[in-house]
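Omission of a single protein chain aside, the complex is shown with its protein chains in their original locations.
As written, the chain order gives the labels A and B, with residue 1 at the start of each chain.
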Amino acid sequence: MVVALLTDFGTKDHYIGVVKGKILCGLDPSQYPVFVDITHEIPPQDVLKGALALFFAYKYFPKGTIFLCVVDPGVGTERKAIILQTEEHTFVGPDNGLFSFIIKNEPIKACFEIDKEKVLEPPYSSTFHARDLFAPAVARLIKGEDLRSFTKELSKDELVVFPLPEVVETEDGLLVPVIDVDRFGNLITALHQSTCKRKFKVLVNDKEVPFVPSYGYAEKGKLIALFGSEGFLEIAVREGSAYERLGIPKVKIVWISK
Amino acid sequence: MVVALLTDFGTKDHYIGVVKGKILCGLDPSQYPVFVDITHEIPPQDVLKGALALFFAYKYFPKGTIFLCVVDPGVGTERKAIILQTEEHTFVGPDNGLFSFIIKNEPIKACFEIDKEKVLEPPYSSTFHARDLFAPAVARLIKGEDLRSFTKELSKDELVVFPLPEVVETEDGLLVPVIDVDRFGNLITALHQSTCKRKFKVLVNDKEVPFVPSYGYAEKGKLIALFGSEGFLEIAVREGSAYERLGIPKVKIVWISK
Partner (left out) sequence: MVVALLTDFGTKDHYIGVVKGKILCGLDPSQYPVFVDITHEIPPQDVLKGALALFFAYKYFPKGTIFLCVVDPGVGTERKAIILQTEEHTFVGPDNGLFSFIIKNEPIKACFEIDKEKVLEPPYSSTFHARDLFAPAVARLIKGEDLRSFTKELSKDELVVFPLPEVVETEDGLLVPVIDVDRFGNLITALHQSTCKRKFKVLVNDKEVPFVPSYGYAEKGKLIALFGSEGFLEIAVREGSAYERLGIPKVKIVWISK
């Protein structure tokens, strides 16, 4: 069993270690999962960034993986704690949009609201549901407990979903928002290669930038455009940081064939 | 078997990876533990911060967990290398105060000094006991070796213990030191909720701050006080950083009922 974790907890505090410890507390050693950290450095409370990182990652995990995802500015309020099941995976976390792109991209087989009264064990904290509510729920899932014993079913339509920043059509092409900046300073845009069936050129702040197959094809220090590992258009600098050079620039696609 | 790790090694170097490798070297694959990193970002040589992080974390780990904790400015000198056993857990690391709050909070069943002559294998380094002394000791514990074969028993009274910064009683309330700042910029104080049996208000730099049940109950950007996940009074900003706004402020509790 694999438990993949994505949070905004950072790694300087004890928080994520404690969440893993708490999951293990609920299990027999023969049931211990393999933990895989997706990232814990989502900027604090940035639910959209968390949703994007999960969207870029989940497909590459084995069937049966449980994703515990917590970016949760509303912890301790009335926002729901949910479990989503897709054909291959299970997702556990707050109902605040963090699973938006899973919900849009995958058929949801079933979704459930965790019954706090049945899972929280006193003394519990109203500020750390990852430890006191979500971790025990994950342990119950690993043990194969009947979901009906600690959740109630929800309709998919009740879930919080927010939109991906969208590509805007212009007269001669597309205006393409930057949706993420990675550790290398690569600027990841909302334009997926599947929507580029015609020949095009890429303009960054109104200047053309060469489109290449991979980073290694450019000279060191050169600004380039390419389709990144998830198929989204990226603006990059070979062995440098596009973000440091440009900040968040205006990115346009201009069609050069019909 | 779970091995939980807490150090000031950071994650930019190979140090913590090597410690894990060295533990595994001493084991049969069937004995491989689950490693859980509590944190490796204790500020360099900050034994008090390390002791606090361990104190906030250890309760949430399964019975039988071995904690390997190394914040060790005195490495290579005469400071002892110790193993502590409580009812539920085992702690391994330097005797320099890192286990202060475990020793204060838990009955110590037994404690031992690791015999360097019996555990260090040449060539070893005098600057990296985590790898050359503590990791092999952890491997021996996992294998169930007799402690008498590589340690000698110590009295609990010989251990280095230092005090938690203390709450100070004033005429009308309590003066409350800030003991930690977490990744979110929350200011964690030394005041535990168990000592607040009367009604009170919270003053931060002499101005009252609303006391709420959880972060989600405040408006964005609002300064608040609450009991954090370990039950200690925290000063926080909803979706912001109290530390960035205030640095380390003066925090006071004023009783408003008898």
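Note that in this section a contact is a pair of C-beta atoms (placed from the backbone, for glycine too) under 8 Å apart; a residue touches a chain by one contact, two chains touch by 3 or more.
All figures in this text were calculated on a predicted structure; none of them were measured in a lab.
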Full-complex touch with the removed chain, picking from A:Y124, A:F184 or A:W255, is A:F184
In the full complex, chain B touches the hidden chain through residues 9-18, 20-22, 24-25, 27, 29, 32, 35, 44-45, 73-77, 79, 123, 125-128, 131-132
The missing chain sits against chain A at residues 1-2, 4, 6, 11, 34, 36-41, 53-54, 56-57, 60-62, 65, 182-184, 213-217, 226-231, 234, 238-239, 241
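By definition in this document, only the chains that are shown with their structure count from here on.
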Rounded to the nearest Å, the gap between Cα centres of chain A and chain B is 30
